[in-house]
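Provided herewith is a single structure, encoded as structure tokens, for subsequent inquiry.
Left out: one protein chain. Kept in place: all the others.
Chain IDs A and B follow the sequence of writing; residue 1 opens each chain.
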Amino acid sequence: MDYKTDVVIVGAGIVGSAVARQLSRYELDVMVVEKKEDIGGTASRQNQGVVCATSVFSMLMYEDEHMMDPTITNLFTISNALIYPQWIADLEVKYRQIGAICVAKNQDEMDKMEVARKKGWERGDYRTRRVTKKQVYELVPQLAPGYIGGYYCPDECAIDVFDLVVAMMQNAMENGVKVLTKTKALAIDVDKETKTVRGLKTDKGYIEANYVINCCAIYADDLAKTTGYCDYRCYPRYGQTPIMDKNLPYAPTPMVRPCPGRVATGVAITPTASGNLGVGPSADNGEDKEYTATTKEGIEKVMEQARKLIPEMDLRDSVTQFTGARCCKDPSNWVIEVSHNIKGYCEAVGITQGVTAAPAIACYIQNLLENDGLQLEPKDDFQPHRKKIKRFVDMTEEERAEAIAEDPAYGTVICRCETVTEAEIVRAIHTPPYARSVDAIKRRLRAGMGRCQGGFCSSRIVEILARELKVPVETITKNEPGSEIIVDTCRK
Amino acid sequence: MLEFDVAVIGAGPAGLAAALAAKRSGAQKVVLVERDFRMGGILEQCIHMGFGLKYFGEELSGPEYAARFIKRIEEEDITVMLDTMVLSIDGDMRVIHAVNKNGVVNIKAGSIILSMGCRERTRAQVAVPGTRPAGIFTAGTAQRFINVQNELVGKKAVIVGSGDIGMIMARRLTLEGVKVEGVVEIMPYLAGLTRNRVQCLDDYDIPLYLSHTISDIRGQYRVEGVSVARIDENREIIEGTEFDIDCDTILFSVGLIPENEVSKSAGVLLDPVTGGPIVDDHMETNISGIFACGNVLHVNDLVDNVSIESEKAGKAAALFAQGRLHEKTEAISLACGENIRYVTPQKIVRGGQDDVTIYFRVSSPERNIRIQAEADGAVLLEEKRAFVNPGEIEFITLQKENLSGINAEQLIIRTVRE
Partner (left out) sequence: MNEKTITCIICPSSCHITVRGSGNSIESIEGHTCKRGMKYASSEYLHPERNLTAIVKAKDYKTPVISVRTSRPVPKDKQIACMRIIRELEVGPPYEIGRVILKNILDTGADILLTNE
């Protein structure tokens, strides 16, 4: 099937979703193309425990310095101070302020962090402050002995990253954006004479468009090459991450990090929006963009580093371990621009802090396109609030009674660990961006993400999906095609 | 607010026996709250034989064993609430907060029995490395898919852990036409019963790899295979022993954990070793009027023992609700001596009128030993065992006459070599 639209966004990760939502404010035909079965990209999906890094200080501590050009810094500052709170309020995304502390073993590390504080200040971080040894142990009583002080930023927030992605895309779709999943962008079609974008070739048909926005993260170089211009390379950085159970006695209140060494980034202990703890991630550069696996050594190393911060950390309290592939770019600077070479080509690549920057990047791109001559007429009837699925676990007893009276399926708890009801699962299947797999349900509702890891609910979720989609259970997948869960019926 | 004398949470084997015993011990109004659409709990999917020899004197399948109790429950005037999920308990008020399709259900109870059973440990708790594709199940989940939902989980399987459910699933899969390539056990000995090794593995020539571990899981979307390696006594992989097995399915049977999230909401204290509540010989927890029995307390290997133990809890809960359970007095605490991993109950109330059966597990296998119960240097009881195994629960029964003379704070259970 072929399509015609004004703007195609390639990649439905956090950046693509944010751009889609921002552009849905205008009288414009916008399509999003995603090669996977669900939105959420590669990095954003696996980012289930990571904090919305609000302080420039922590950026300076952990990222290559040369990516911090002034535009980017401004993006962060604007994003956090102005855009983020509004987006979170509009979209009703779960988040909580946790604060973050970097702890130092010795004066050397304190000095290093003091340099970072100064640089942070130059870039607009006025909040990160030095704390004494006593204050460090007050903030994190569980901390191992031997730390002499640290730097603390109260503004760090834990956010449910996937909920943010779903919220942005849902809101975009409610405002008219079309999303094609399981659709692989093959090449950007460029008129050789005029060097102008004509459209996008995909494995599901041709999309005629005036603008193509490359938000492919780790695959951005592959798509960029099809325009004939690409001066960078994208590669994965694998991060192994154990996720720990809720309510552990040794769970710290703020995010806790060591002062990073010259090469290795420090493993962080991160309270998540849902009340779990994320540990890690490790950081190992690789080549294979698809294949992510944990290793015994990798997980053990992460835990060993975590125990240097909190000695009680125990892998047996972990509910899952996974390896995520973060996007790295060589050279490592962020590029958010409309192409000088190809008219109608725009890209946001090299974004290593997508969770923090996505809303700001989206607003920035919208302005870039407008400056480039794209007519952006605001929609009279833009609806900034998403219609969020009412979450049983967050309801009061009165609200629960009311919800069950309205829909008895709210009275059937399917996932016990995370208290998710059948009504929510049915809604996730029928609400954009429509959940079509067990993992898609898990990401939206956390069903199966708890300590039993779907042992109890997965067999029921498979049946609910099959029933609601009116398909045989054998076709229900964990995620991508090829990940079917049931191979056959036992008795025909 | 509904009001009952005794409220039982979970209608598995423990809950069924407890509710029945409560009713028969004089509790007027008994309610059994169950989250599934039928009673019976995990027994409904345990279609294999091996249940009831001790309790009924004949060998039954899981559903048959459950049905005998269900029939009795139905004959008694016991309220059963199916499809009803308990979310939390107010321990001081003894109020249960639950929901079902009709709305919010709050139950005020004279006493409460916790009988929620247990859940399976997962791949994460044993930290098996590799990818995370489809085709990885806990043994119990696969059992439900096949035996209840009629859905086959794969064609070629490897089973991790030699627990009973894992071995029983090896046979079940084989009979359903699935090729079972092996059972991989990290310990140097079997986790489950020898009977199951003989009848579930040996009968079908399924290899058992003791002292082996899964060093990698392969496959991006569906499982494509595993790497297996021999380990040394420190559980480190011995280099050069690694080999690959192609399979599309991995079942984890790596232990069970008592399900106590609801207990915690009531303020019930748990034993770090059993993972279940600390109880006295009336099966009463630290919260007055809240009792616990079955796998919520400690993981049993024999359902018959669960029924017997749960009847004790049911009876005590009924007496409590009637104000007839004698006041909480001082208790003797039980301690684990040589080669004892845990004991339950963990306390014995002084001045009790009954014999007390103590269940325990050993830490490592031993032959020709004696089990001793000792207080203040005096041996109260000694029993011989030809063989003890961590996979199998042991018990001893202390006569009330023995107990009445104890002045010590502590009673120690231990094994002694001949």
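FYI, a residue touches a chain if its C-beta (ideal position, glycine included) is under 8 Å from a C-beta of that chain, and two chains touch if they have at least 3 such contacts.
What you are looking at is a predicted structure, and each value in this text was computed from that prediction instead of being measured.
With respect to the full assembly, the chain omitted from this view is in touch with A, B. From the options B:2, B:47 or B:308, the residue with contact to the chain not on display is B:47. The omitted chain makes contact with just one of the residues B:199, B:265, B:286 or B:333: B:199. Taking the complete complex into account, residues 37-38, 44, 47-49, 59-61, 63-64, 67, 146-150, 175, 193-195, 197-199, 202-203, 386-389, 392 of chain B touch the chain not shown. Within chain A, the residues in touch with the undisplayed chain are 489-492.
What we mean here is this: only the chains that are shown with their structure count from here on.
Work out the mean CA point of chain A and of chain B, and you get 39 Å between them. Across the complex, chain A meets chain B through its residues 242, 290-296, 298-299, 315-316, 318-322, 397, 400-401, 404-405, 408-413, 416-417, 419, 451-456, 458-459, 462-463, 473, 477-491. Residues of chain B that touch chain A in their complex: 35, 83, 85, 87, 97, 99-104, 119-120, 122-125, 127, 129-135, 138, 140-141, 144-146, 149-155, 176, 215-218, 220-222, 237, 248, 261.
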